[in-house]
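This report concerns only the one structure given below.
One chain of protein is taken out of this complex; the other chains stay put.
We just call them A, B and C in the order they show up, numbering each chain from 1.
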Amino acid sequence: MIRDCSLGELMVTAIARTVEDGTLAFHGYGSPLVQLALHVAKRTHAPNLVLVAGATYGINPNPPFLSPTSNDWVMDRGAAHSLDIEELFDLAAAGRMQRMFLSGLQIDKWGNCNVTRLGTDRLAMKLPGGGGGCNLSCDVDQVTLWTTGHRPAPDVAGRRRFRLVEQCDFVTSLGHRGVDGRDRRSLSHRGKGPQWIVTDLGVFDFDAEGHARLRCVYPGVSINEVRDSTGFALRLAENVESMPLPDRETIALIRRLDPLHVHEHEVRAEDRDRRFAA
Amino acid sequence: MIRDCSLGELMVTAIARTVEDGTLAFHGYGSPLVQLALHVAKRTHAPNLVLVAGATYGINPNPPFLSPTSNDWVMDRGAAHSLDIEELFDLAAAGRMQRMFLSGLQIDKWGNCNVTRLGTDRLAMKLPGGGGGCNLSCDVDQVTLWTTGHRPAPDVAGRRRFRLVEQCDFVTSLGHRGVDGRDRRSLSHRGKGPQWIVTDLGVFDFDAEGHARLRCVYPGVSINEVRDSTGFALRLAENVESMPLPDRETIALIRRLDPLHVHEHEVRAEDRDRRFAA
Amino acid sequence: MSNTQTITTNRRPMPSAVWTSPDKRRGLNDLAGKVKDGDVVAVGGGLSSRVPMAILRAVLRRKVRNLTVAGSAHGIDIDLLCGAGAVSCSSESYVGFEQDFGIAPNYRRACESGEVRIDDSCCYTVVQQLRAAVAGLPFMPMRSARGTSFPGLHPEYKTMICPYTGEELLLVPALIPDIAILHAQYGDAQGNLRIEGPPVLDPLFAKASRMVIASVEEIVPTERLVELGGITIPYFYVSAVAEVPMGAHPTACYPFYAYDRAHTAAYYAAARGGAGTFNTDYLEPFVLGCADHASYLRRIGGDETRRRLATWSEGTEAWMSLYREEALT
Partner (left out) sequence: MSNTQTITTNRRPMPSAVWTSPDKRRGLNDLAGKVKDGDVVAVGGGLSSRVPMAILRAVLRRKVRNLTVAGSAHGIDIDLLCGAGAVSCSSESYVGFEQDFGIAPNYRRACESGEVRIDDSCCYTVVQQLRAAVAGLPFMPMRSARGTSFPGLHPEYKTMICPYTGEELLLVPALIPDIAILHAQYGDAQGNLRIEGPPVLDPLFAKASRMVIASVEEIVPTERLVELGGITIPYFYVSAVAEVPMGAHPTACYPFYAYDRAHTAAYYAAARGGAGTFNTDYLEPFVLGCADHASYLRRIGGDETRRRLATWSEGTEAWMSLYREEALT
């Protein structure tokens, strides 16, 4: 009997809700929360979703379990067809990919993400790089951002390094205003830019200026806690709601889809015990 | 016992001799003489030829017989692999296709060909069009031109319309000087332009200026007959030789490859009885 | 955040982004109804193989007009459309019957009378233009064609000096057909298509066009497509599919049937006889006068013709005998 859900399960549900039926959506690699979210969406409210798997580019696969890495034959089992990498990116460039999901070690108030490097003048830390995120952030119609590191943990020096920052050190993927402050509309990109940020504390949307704006919080999370965890001046939606929790069927579905708990790798150790009543 | 060969067989052999081993060559469609020439080359002096079939884009096929049209499964039997149309043309554009074969209802002294339209100001006759010949004439390293209509037959009005002309009415494929007289080198195309013209009377090469020059004649053909059949002022190589005839094995091979005599469709009715001692 | 399952937002409409309906099976006439007067049409297959002739005949029965046809190597398809007066512009690279029969008579007449605007193209130019469409770009650069007469025919081509090499390059604009008309051997209800043999431009047409309609010899379960060797064009590009056996006749659709050379010879004789002869000897009896595809199949000899054209698979001798000169008489 399912009585509660974990933070990961709550985030999977929140991400899944950003996926619309009858569209084509793509999850990248190294992102089991998003992989699960697409499978949840496809099996609940979006049966006609064209689900393209990251790394394998399988179309509508039915993986028997989630594997710990993305380019594994586990992940395209049941797909009748797979795209080539160039076809996948062409679809986005031609305006046929409706949603993609991006994250960053820094996410700024305009929804820019940085997964390339920390430090501006001097390199403080080399990050893995963005894969195709740069291109897709410009081309894909709608983008959902997500991070499990909104609440900054103190680093070894006791310093809290914000995940949601005023300005990214490097813009790997484009939000609503680019590296020189240019509005993305003036760049004539196809995509409309980030629409949501799903974090470990709540969900943001973006206001007319393209600035992130808190839209809802998870049960037990206060707006002050969000403000205290955010590196830019917090903007609030008119009505900051409480995030509706997933139903038991959805929670059961997630557990069935990820028997190895691969998605827990994405959740910080101290958050793995957070529970929300279902 | 093979005692002689036909004009078609002689031309197939002449075209085959322009094909070098260890290269990639492509025959288009509607050109059984060239199809046969490539198969002859591959089975005699050029075993390492990469033979790409026109229309099917099969690699090194072994057709059981020549079919009357080019995009027929007959033509790619035995090919372990076929290219996509875009890959075929990319190979040429990247400088990896060493030889292609082109023809025209007009071929001018610079090796330009016209298969698009007769008439300059006014349309006198719409021809089928050049397929990919325009692109390939620019990109492919070496081009062999051929025609079975060098000796002009009088038309219904009794007028002789030259096949080898001073200037094409429309340049479908590029020779050594283009439509405005520009040298092809100044256009920075990859290909070096036409190298040979194989006709029903003999074989031309091109001089340093890029002008066609008679290099050899078939047995029984005089230089005067060639001059009389040519619409531009005939230039001659230092030594106009007589075309060496195919050996009996080659003739037998051609007959084996084309049991339906499809290549005879390319030869004018009045030339089908021409015979050369083997 | 609302309680509804899906977060909605102010989306601009994306009519043809992807086609996700789980059942796209339609009748041949429904498919033909998607082709509108004035459309830029990409006809699949090539020369004498896998050409969507049944759809084209259904389109002609609907008296569609002023089509622009764009593609690479064509024959009876474009000649028939021209002969029925449906075409006002041809941007094909080739329209003819190869050395087998020669120049396309209806196409030639329509061009020479001025009814059809001559807008000839070349295969790689078309490939590059379709690639621009597929990648959402306004144009593609290209090396070839400069120096020939094609740029003079196409004021929409532009040139640029390459900022890397200083060379002149040709720019050709994106070609986005209004509709791609395809015929495949196999498809499923969702619209996945499997093409056997040369796909020619069909995959590029499918990706570049605003809409794709396809007839197939057989609609099979998706799993069967996988068993047969895989999907060539995935369903989300395809808006409607119809099961039309012999849908490519008289062109070939292996492994089902070979090229009907005898029928094509009869077509050619009618077309070469002039507009009147073509109308009475071919267009009426085989196209306009056939109520539907079933009538056409009866007219061409029904199961007997079907069996005859399937004999290619019995061996080289049987295959050759379909193409012997004697078979034409």
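To be clear about the criterion, contacts are C-beta pairs under 8 Å (C-beta built on N, C-alpha and C of every residue); 3 or more make two chains touch, one makes a residue touch a chain.
Please read these numbers as outputs of a predicted model, since none were measured by experiment.
Trainee: In the whole complex, not just what's shown, which of A:50, A:107 or A:138 touches the removed chain?
Mentor: Selected residue, touching the omitted chain: A:138.
Trainee: Hey, which of B:85, B:179 or B:203 is the one touching the hidden chain?
Mentor: B:203
Trainee: Just to verify: which one of A:23, A:56, A:230 or A:250 makes contact with the chain not shown?
Mentor: Spelled out, the listed residue whose C-beta touches the missing chain is A:56.
Trainee: Hey, which chain A residues sit against the chain that's not shown?
Mentor: Chain A touches the missing chain through residues 29-32, 55-57, 64-65, 67-74, 76, 82, 84-86, 89, 92-93, 112, 116-117, 123, 125-139, 170-174, 178-180, 182, 184, 187-190, 259-260, 262, 265-266.
Trainee: With the missing chain put back, which residues of chain C would touch it? List them for me.
Mentor: Contacting residues on chain C, toward the hidden partner: 136-143, 158, 160, 162-165, 167, 169, 171, 173, 229-230.
Trainee: Using the touch rule from the top, list residues of chain B that touch the missing partner.
Mentor: With respect to the unshown chain, the touching residues of chain B are 17-24, 44-50, 59, 80-81, 83, 87, 90, 93-96, 98, 139, 141-142, 190, 195-196, 203, 215-216, 241, 243-244.
The rule is simple: only the chains that are shown with their structure count from here on.
Trainee: Please tell me the distance, in whole Å, between the geometric centres of chain B and chain C computed from their C-alpha atoms.
Mentor: 29
Trainee: Chain A: which residues touch two or more other chains?
Mentor: Within chain A, no residue touches at least two other chains.
Trainee: Could you pull out the residues of chain C that touch at least 2 other chains?
Mentor: none
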